[in-house]
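One structure, pasted below without further comment.
For this depiction, one protein chain was excluded, whereas all remaining protein chains were kept in their positions.
Read from first to last, the chains carry the letters A and B; within each, the first residue is number 1.
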Amino acid sequence: MSAAVSVPVRTPARRRRRSVTLTAGCVLAGLIVALAVVSLVWLPYPPSDVSGGRLAGPGGGHLLGTDKLGRDLFTQLMIGARIALAVGCGAVALGGILGVATGLAAGFATRWLDDAIAAALDILIAFPVLLVAMLLVAAQGASLVSAIVAIGLGSSAVVARLTRVLVKRVLAQDFVTAARTSGTSWPRIVLEHVLPNVWPTLVVNLALQLGVAVLAEASLSYLGLGAPPPNESWGRMLQEAQATVLTAPLGAIAPGVLLILLVIGVNLIADGLRDVADPTRRRSR
Amino acid sequence: MSLLTVSGLSVHAPDGRALVRDLSFAIGPGDRLGLIGESGSGKSLTALAIMGLLPAGMTVSGSVLLDTPGLPASEVVGAPARLLNRLRGRAVTAVFQEPLTALDPLMRVGRQVAGPLRRWRGLRGAALREATLAALAEVRLTDPERIARAYPHEISGGQRQRVAIAMALACRPALLIADEPTTALDVSVQADVLSLLANLIAAHGMSLLFITHDLAVVAGVTDRVLVMRDGTAVESGTVRDIVTAPRAPYTRDLVNSARTFDAALDRRKP
Partner (left out) sequence: MSNAILEARDVHFGYRHSAPVLAGVSFAVRPGRSMALVGESGAGKTTLLRLLLGLARPGSGAILFDGRELDLGDRARRLEFRRGVQTVFQDPYSSLDPRQRVSRIVAEPLRSLGLGPAAVDRDAPRADRRAEIRQRVAAALDSVGLPADAADRYPHEFSGGQRQRIAIARAVVCEPRVLLADEPVSALDVTTRVRIVDLLGELTRERGLTVVMVSHDLGVVATLCEDIAVLERGRIVEQGGIDAVLGSPTHPYTRRLIASAPRLPAAR
């Protein structure tokens, strides 16, 4: 009997270290999420209440003042947070599911099919999201759903391209061949070997896509292509506050600041995830 | 008068771990020294330290003194980049394990070999072209013109390694460091490349530092051997002594393992 080989205990120190960026990101993004969640059960004023007097400054019952129609700014911001997250998460979910599915298909496809998919993805990525949104709006009319679909499609192409490369890399590994010779079926190989190895990198990318989606939604609303009132998005608030930016600046600054906080928060989360996730798996040689 | 004197060389990783500890050895003119060790022994890091090529973040202490004809004796540890650039190529050059990554994939082979020739011998034009072809012929590449025109991926692994050797020898260095130069090659090509190396070293009176994990290979190409383990020297001596009468237990283990496979080949002879 071979002598038992002793196994060195080596817990990588990096995994233990709490990621400061992750925490910071969670705090920032968490702020906005809190606003959105609270808005579902409580708002300072009903959204269509115009009793406040137009473009009033902070005070007199309105934390941040009112907009040009007399609506409470703070209420509008909370609703906007809800919209931003709904569209952002919805688009990323759509993009993620569509993108991963397409990427998987491309990763497994034969040469010519894979080339065709890759070319199609490149074309889709070349299309500006706003252009796609405009086409959709022209067809379907502006709505929350059309915003989610447009942004989701754009996002899916990027996710698909990344997934395709990651899947190919995993499929080239010997442990996939080992799974085949162990009798594991392809669907189970995808579930148990491919996806878990692709996931860490993918989740970082999805977090970044969330930031992109939120900004895209704000741009769409700014251009009037996003959700129509009463779903006041930050982008629309920015557009409406444009004319009065010098006399009542808070109307433009407030949504802008929240937008920045959310996007930075999400990007920090993505960075933090990258630290915490995979690459402690270094070769020992 | 030693060409290379390494005294108390220590290399530490960014996190403080000692990768090479208090290593000392010397190579004289015409000497052929083998550095034997398994993975993690620090032998490749030693080679990089001698050339001042350690990756950023590592700390080096101790002394590496290069005293080659035509150049003032220089300390490599802590030397500024300008001094190191003058040393590399003229005092010491290296050939590494992976010929595919040693050559620029986007540049024709001839141009890559011409690089050091132009720089060190100041050759231009027709003289440069001739010297390039001569360098390729010297490493026994048949049809040097075709090789010179080719890109690295168009020639075989063995040919690429010969090109790498040609580039290393172009400047006639005093010391050649070869780090596992034949490990990535097929065994029949390996024998040829090793004999080529041995002949060229002898012909030009160079010194050789040959790094490998393969005892049989080092036995054919060097006179003395230094056995490394976990960053320190375990034993040193002539090849004959190390292979026939190893003293340290680790060396004995190494030799016995190598003998097991070697002996299996013998048993088969009628």
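In the analysis below, a residue touches a chain if its C-beta (ideal position, glycine included) is under 8 Å from a C-beta of that chain, and two chains touch if they have at least 3 such contacts.
All values reported here derive from a predicted model rather than from experimental measurement.
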item	value
Residue among A:48, A:140 or A:185 touching the omitted chain	A:185
Full-complex contact with the absent chain, from B:67, B:98, B:214 or B:230	B:214
Which of B:39, B:85, B:101 or B:199 contacts the chain that the document leaves out	B:39
Chain A, residues in touch with the chain not shown (by the definition above)	1-10, 12, 173-175, 177-185, 188, 192-193, 196-197, 280-285
Touching residues on chain B - with respect to the absent chain	38-39, 157, 186-188, 190-191, 194, 213-217, 219-220, 239-240, 243-244, 253-262, 264-265, 267-270
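In this section, only the chains that are shown with their structure count from here on.
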item	value
Where chain A and chain B are represented by their mean Cα positions, the distance between them in whole Å	51
